[in-house]
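Once you've had a glance at the structure underneath, I'll fire off some questions.
In this view, the complex is presented without one of its protein chains, the others remaining in place.
Let's turn to chain A:
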Amino acid sequence: MRSDRQQSAPLALKIAAAAGLLFLHLPLLLIFVYAFTTEEKSYQWPPPGFTTQWFAVAWNRPDVWQALTLSVQVAAISTAIALVLGTLCAAAVSQTKFFGRETISLLVILPIALPGIITGIALRSAFNLAEIPFSFWTIILGHATFCVVVVYNNAVARFRRMSGSLIEASMDLGADGFQTFRHVILPNIGTALLAGGMLAFALSFDEVIVTTFTAGQQQTLPIWMLEELVRPRQRPVTNVVAMVVVLVTLLPILAAYYLTRDGDQIAGGGK
């Protein structure tokens, strides 16, 4: 706690901050309005009328369902792989000191530090060189690679806050390594892993740049969306799908926030 009294912010700062937040949120709200518009051919504003008929139309479109199913499958498997790899890496980096530790953390961060198109084209040309046909699994190979970092970041933050003496105490009380992991480490990092897993899922579910390079004929939901953006077929259906995607990604983010809010970002809790 700071001892100084609470001051109120200057008006200009309040306005600038509020304007910035509005800039971030208004475009997303607009998506919700357009999902109900009766206009089919253009992006006319204000909408000439409102209807819910497009929800039924979108519901009966098999291509939307196929894309959605593929996206969920890819995201689930990539998240599972990322959870294992990310946790192992975070445990090794945060619990021990060894030569090349910095290099390892750099290696984990690299897939998202470099532009996605580089990851994408690198994987694509490697698949071509190795003559691996594009399939469901090539998409997963790409997705898991950049999902590792999200899990890793969450796990590392939690490991750092976890006192090493807990593990020592567990060992002193006679637990072996596996028991310590099961009864001490796992309950401590559980929520962080869940949060990391959800974010990884959201990341994979939404990924399009790498996917365009690693997918063959399959369409994930973002690829379906991209097709509609480049060559619109039925705009109202795109509007509805866009709204649903916003709602679906909202939930894991809110959940991840509630799981990690205690202590991961305490005011002034930095260095």
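Everything that follows uses one rule, which is that a contact is a pair of C-beta atoms (placed from the backbone, for glycine too) under 8 Å apart; a residue touches a chain by one contact, two chains touch by 3 or more; residues count from 1.
Rule of thumb we're sticking to: contacts and distances are computed from a predicted model.
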item: From "Na+/H+ antiporter subunit E", "Cytochrome bc1 complex cytochrome b subunit", "Sarcosine oxidase subunit delta" or "Binding-protein-dependent transport systems inner membrane component", the hidden chain's UniProt protein name; value: "Binding-protein-dependent transport systems inner membrane component"
item: Residue of A:L199, A:A215, A:V237 or A:L259 touching the missing chain in the full complex; value: A:L199
item: Selected from A:I104, A:M162 or A:L194 as touching the chain missing from the view; value: A:I104
item: Hidden partner chain, touching residue among A:I139, A:A215 or A:V245; value: A:V245
item: For chain A, the residues touching the chain missing from this view; value: 2, 4, 6-10, 13-14, 16-17, 20-21, 23-25, 27-28, 30-31, 34, 42-46, 81, 84-86, 88-89, 91-92, 96, 98, 104, 107-108, 110-111, 113-119, 121-126, 129, 141, 144-145, 148, 171, 173-179, 183, 199, 202-203, 206, 208-209, 222, 225-226, 229-230, 238, 242, 245-246, 249-250, 253-254, 257, 261, 265, 267-271
